[in-house]
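Working notes for the structure below.
One protein chain is absent from this view; the other protein chains keep their places.
Chains: A and B, in written order; residue numbering restarts at 1 for each.
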Amino acid sequence: MEYYSYVNIFETKGLAYLLLLSFLVLGILLIRYLSAPEKNESAPGKKHSTTHS
Amino acid sequence: MSTAVIPSNELIRFAKFFLQELKPRGKWITPFNIISIPIILLGLIILYFRFTQGLGSVTNLSQQYPFGFWIGFDVMTGVALAGGAYVLCFVVYVLRIEKYHSVLKVTILNGLLAYIFYSGALVLDLGRPWHIINPIIGNSFGYNSVLFLVAWHFLLYTGALFLEFAPTIAGWAHWEKLRKFLTSLTLGTVIVGITLSMLHQSGIGGMFLMAKPKIHPLWYSEYIPLLYFVSSIFGGLSMVIFEGSVSSKVFSDLIVPKTHHSHEDVILGLGKGAAITMFVYYFFLAFIFMHGEKWTLINTSWGYWYLVEVIGFVLIPCFMFAYGVRNRKFGVIKTAAIMTVLGVILNRQNICLIAYNWYVPNKYYPSWQEIVVTLMVVFVEVWVFRWVVTRMSVFSKE
Partner (left out) sequence: MDRRQFLIASATVGAGGIPNVNIKADDVKEPKEFVGVLVDTTRCIGCRSCEVACSETHNNYVPDITGDNALESIRDTSEKQFTVVNRFKTEKGEVFVKKQCLHCWQPACAAACLVNAMLKTKEGPVTWDGDKCMGCRFCMISCPFDIPKFEYSGWNPRIMKCNMCYERLQEGKKPACVASCPADALMFGQKRELMEIARHRVYSHPDKYVHHIYGENEAGGTGWLYLSAVPFNQIGFRNDLGTTPYPEYTREFLISIPLIEFGVPAFLLALNVLTDRREELHKDDEWTESGVEK
């Protein structure tokens, strides 16, 4: 038998948009982190974590 | 442009030269030789049994597991790790970033050898290898098959890699006019090569699209081809870093001193590329995970295994690359490269072997003969690599 399950499209799409937003923001930060690695520069040397564990 | 006509006395000269070059140069007793020669001989014996008594006599392939270690490692993984060739060609020839030119020739050579040997290893896995001529000569083209595309693109791409490496061969044989002609073909060959690579790297993933009911849902998605393509980029870059660190120790006498210094900049650049690609890949995975509503699957043993692959071998090396590049820590970068290579191997093995038919009670694991033959293929490849780099100008700039 085919099973049908209820999928909350808004929840899924909303999460997807949040993911995309975090991807773009973190992406910019990552590129900034990787460019011009001046040892003198006191930059936020933090790694960008996307997993909240 | 009379490059095609090579006079017969020239051929005689070349034949003599080639025979001279075949003579071994280094010592016979080296650790590598001691390990590799017996394994190569053992592999040949195993192949004798494979061809006379069938695949089942030397492999653990079964009706549930038609693809085994030979395909899972040689084709699915080896080809991905050879991705450095098309990525670096893109960077050096299309984008004209000369910084990476010093590692370009050795990467192309590695790619060429990888494709030749892994295609060869594929032939060993076929049930009726003499029929491999069928999809080539055109008496029966299966256009609807993803494998048809992969097979043809493998063939053409090996040709493209050969053309890209051919100027070095022509230079070694002292055929200057031919070398100049071949060099003029480079940009076109590179562009064709990158296109072919995009399709066959994603194609080997595309081969699993129809196996949807048989691959564990955490690993199956309609985006497998795209993921395979992206992982071939950072897998290839990591291999370049890894092979570079090995070659710079083993063949350090061959590397022109000037390139040693810029080698550090090359590693940093490659590490940066790997970090960014892996970041994108990780977000792809997160999107696919979310889109496929796979949350409930995580709290299972398969889920934990999936997390090991994705967090341990994608996300963590990604951070390590970023940290290593930022702080110029080459040990960290090299470790990240090794972990990334392992991660690509793991991902390919998962989709092809481990998470494939995951509900079946009799699991597949490679037989010792399969492992020996795979090692044999790799060792013979290294032998050829060593022969080439000690005779042709692979490590020096043109």
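One rule holds for everything that comes next: contacts are C-beta pairs under 8 Å (C-beta built on N, C-alpha and C of every residue); 3 or more make two chains touch, one makes a residue touch a chain.
The shown structure was predicted, so the numbers you read here are calculated from the model rather than taken from an experiment.
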item	value
Contacting the left-out chain in the complete assembly, out of B:Met207, B:Val240, B:Val310 or B:Ala355	B:Met207
Full-complex contact with the absent chain, from B:Ile46, B:Leu149 or B:Ile288	B:Leu149
Touch criterion as defined above, residue of B:Phe51, B:Trp295 or B:Tyr365 at the omitted chain	B:Phe51
Positions on subunit B contacted by the hidden chain, ascending	51-57, 59, 61-64, 66-67, 90, 93-96, 125-129, 131-132, 134-135, 139-142, 144-149, 151, 187, 191-192, 194-195, 198-199, 202-203, 206-214, 222, 225
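In the analysis below, only the chains that are shown with their structure count from here on.
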item	value
For subunit A paired with subunit B, centre-to-centre distance based on mean C-alpha positions, whole Å	30
Residue ranges of subunit B touching subunit A (in the complex, touch as defined)	272, 275-276, 279-280, 282-283, 286-287, 290-291, 293, 311, 315, 319, 322-323, 325-328
Of subunit A, residues touching subunit B in the complex	7, 12, 15-16, 19-20, 23, 26-27, 30-31, 33-34, 37, 39, 45, 47, 50-51
